[in-house]
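Can you read through this structure? Questions will come right after.
Here the complex is missing one protein chain, while the rest keep their positions.
Then we have chain A:
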Amino acid sequence: MRKPSFTSGGDLSADVVIVGSGVVGGMIANELVSAGHSVAVLEAGLRRPRGEFTENWRNISFHNRLHSDFQGIYPQSPLASAPLYFPPNDYISLSGPDGDAFKQGYLRIVGGTTWHWAASCWRHLPVDFQMHTRYGVGRDWPISYDDLEPYYCRAEEEMGVSGPWDVALQSPSQRSRPYPRNMIPFGYADRRVGEAVNPHGFRLVPIPQGRSVAPFGDRPACCGNNNCQPICPIGAMYNGIRHIECAERKGASILSESVVYRVDTDETNRVTSIYWYDRDRNAHKATAEIFVFACNGIETPRLLLLAANARNPNGIANSSDQVGRNMMDHSGIHATFLAGEPLWFGRGPAQSSCIVGSRDGNFRSRYSANKMILNNISRVPPATEQALALGLTGDALDREIRRRAACGVDLSISLEPLPSPGNRLTLSRTRRDALGLACPDIRYDVGDYVRRGTKAAVEQVREIAGLLGGTELHVTEQYNANNHIMGGTIMGANPGDSVVDGTCRAHDHPNLWLPGGGAMPSASVVNTTLSMAALGLRAADAIRSRLAGKTS
């Protein structure tokens, strides 16, 4: 087992240095340390135990709970801010027609943002890799679904995904291996909604999930706490911390509160070393054969821009001027209504089933696809707020809360933005973090493709609500963020208009990989984590081959 070496001054040297300890960095660390390489992981944020997050969640205010404050329960290093919204900390300054739609929630903490995800493990459709060829919009990937498919399988196995073994319920059904576990059984609400809407072409399917109803190895069975977001209190849901700890047990060094800010390159533009500040603001140097930046869709482009040097004056990996451009998220809307019968959403995991009838079709040449998640987080808090607003008290209040909690439906609708260079992350000229490093500014416009897709989605929602005897239908008018950050280090075959190649290696630097959501050239309408993990595992394979070639 090879381990990183440290000097007395705290500088380090390893075969591979990974910046970012989330699901992608953790999986790559685990792959490479398992292959016998020395690996160090630098994480800007704190390292805290699960129980602390659980306790913070239990003590959160009703207001914050009602409005889904998933960020606030995670303590932040004073030297590594992440967005907060209750109240806003303005770490990221948003602008543009839909700046407010880009209020992303991501964590800078050991283990990363999958601490507070919902564990949806979707694959892109094969056609999602060829948006330009098939529909004349967006970009094609330089790799195909078939290239990524084996890595999707591996990622599903790493995360212990439960998904439908029934091919008719799969989206997509092109699979070389079955899901490691069969789907989480539908709850009553999933079943009833499916019965109502499926005859009308809406196609309700189970969400593939990184959790299971029976223990998965040493991961316990889900017991339905129903607060996957913001924290699974019992670790039944996959969290990135699993792979970080796995890599650590095999010899990887995990350095928390280590903020990378500078990158040195040589005459061939190889990355020779990177520098970080420790918690006492002392600078240290890390040297390695291979560097991986997997800091999330916002922090990776930010770091590349921050670390501009004499040879790369526009930023690391940025000869194409595409770093920080093409920012995407599944900008979404919510539709709520009261069904004509009790459905009792809120039993089991936070997400369980999803309507995917409009995931694909020829319409995608004109407007965005969508998917509609049946939000399965308990409806008691919104029901309570609504009942209180009616001025009720006593038994009448109790009855109304019960009725609204039982009949309440919340559809979380995701739309597909197209990559657009104008949707751009830049470095603030005025705002700096505690270390004096520039904060990110982001300009965002969801675009007419999404706006047209929204109109279609709203029509579909009206039909769905009608089929369920819905009243009090309300559709949000502002787009909301879904924390699926993509595009900022976009993948492409042409180094002139993209940042990384099909293995997520930077076109400009022979030994720098930038795997994760930032690489994704098309958004599809599905949550990004499984695709990010698959890209990470593919990058790990490329890195392993590179290191093997070197030693042989």
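Convention: a contact is a pair of C-beta atoms (placed from the backbone, for glycine too) under 8 Å apart; a residue touches a chain by one contact, two chains touch by 3 or more; residues count from 1.
Here, contacts and distances are computed from a predicted model.
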Worksheet item: From the names "phosphoenolpyruvate--glycerone phosphotransferase", "Iron dicitrate ABC transporter ATP-binding protein", "Cytochrome c" or "Rieske 2Fe-2S domain-containing protein", which one matches the UniProt record for the unseen chain?
Response: "Cytochrome c"
Worksheet, complete the sentence: Touch assignment to the omitted chain, from A:P49, A:P199 or A:G436, lands on A:P49
Practice prompt. Taking the full complex into account, find the residue in A:A221, A:A396 or A:A493 that is in contact with the omitted chain.
Written response: A:A221
Discussion item. Using the document's definition of touch, tell me which of A:L66, A:V137 or A:I234 contacts the absent chain.
Written reply: A:I234
Discussion item. For review purposes, identify every residue of chain A that touches the missing chain, sorted by number.
Written reply: 49-52, 54-55, 58-59, 214-215, 218-221, 223, 225, 233-235, 242, 245, 249
